[in-house]
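For this view, one protein chain was removed and the others were kept in their places.
Then we have chain A:
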Amino acid sequence: MAVYNLSLNGKKVKVDVEPDMPLLWVIRDFADLKGTKFGCGMALCGACTIHLNGQPARACQTPVSSVGKNDKITTIEGIGEGKLSIIQKAWIEEQVPQCGYCQSGQIMSAAALLKSNPTPTDADIDVAMSGNLCRCGTYDRIRKAIHRASDEMKVAEKGIGQR
């Protein structure tokens, strides 16, 4: 066992766990943030997608020992900084989730995409989102929600009010 000081959603979190424990289980069962999901354990489904220093990462394949105390971990609970983010609002507008289990990961991938590329094309979305499985089949709505969020972000940035 070893003690790790983590920066999780802007808060300092101290855990005493095995060095090889994936961040997924640290976040879920030691920091008690259950929004990050387990789906495959092999970085194949994307349900555990988080941000590590703003970059999307698969928490199920990220040992806690590989994360430094200054590395910023963001989970679905931290994405809106206390309120609904534009992306989450777009997800609601498009009524994306069915069961919703994969959607934390979907939103984290989409948030990383929109940060690096605020106006993604369909092809950009394909590349950025293909690591996230949705067995309910909500892909068409995820695509629409990303475009909607992109539009809303433009509006927010230019301060021209609601579209």
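Annotations for the structure displayed:
By definition in this document, contacts are C-beta pairs under 8 Å (C-beta built on N, C-alpha and C of every residue); 3 or more make two chains touch, one makes a residue touch a chain; residues count from 1.
Definition applied: contacts and distances are computed from a predicted model.
One subunit of the complex is not drawn; among "histidine kinase", "Isoquinoline 1-oxidoreductase beta subunit", "(2Fe-2S)-binding protein" or "ABC transporter permease", its UniProt record names it "Isoquinoline 1-oxidoreductase beta subunit". Considering A:57, A:134 or A:153, the position touching the chain not shown turns out to be A:134 (whole complex). In the complete assembly, the contact with the undisplayed chain comes from A:41, out of A:10, A:41, A:54 or A:68. Mapped onto chain A, contacts with the missing chain fall at residues 1, 17-18, 20-22, 25, 28-30, 32-42, 44-45, 47, 75-77, 80, 84, 88, 91-92, 95-104, 107, 125-127, 129-143.
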